[in-house]
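My structure is below; once you've seen it, I'll send some questions.
Left out: one protein chain. Kept in place: all the others.
Moving on, here comes chain A:
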């Protein structure tokens, strides 16, 4: 559950990373693009992995609430 809370911030860090290695150097579209899409895909995989567990937790919570 905590991982689910951390994940978006990890994503934020990754997505802001291009800004960290200097704005003076013009960025290469191709390599930055590869980096961005790569980390994006990584996040999606992590989210997919987490969502299964979270859905189970949510379900437990939901059923716990009903009873």
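One rule holds for everything that comes next: a contact is a pair of C-beta atoms (placed from the backbone, for glycine too) under 8 Å apart; a residue touches a chain by one contact, two chains touch by 3 or more; residues count from 1.
Keep in mind that, in the parts below, contacts and distances are computed from a predicted model.
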*Report the protein name recorded by UniProt for the chain absent from the figure; options are "Ion-translocating oxidoreductase complex subunit G", "histidine kinase", "Peptide/nickel transport system permease protein" or "Amino acid/amide ABC transporter membrane protein 1, HAAT family".*
"histidine kinase"
*In the complete complex, which positions of chain A touch the hidden chain?*
1, 4-5, 7-9, 11-12, 15-16, 18-19, 23, 26-30, 32-33, 36-37, 40-41, 43-48, 50-52, 54-55, 58-59, 62, 65
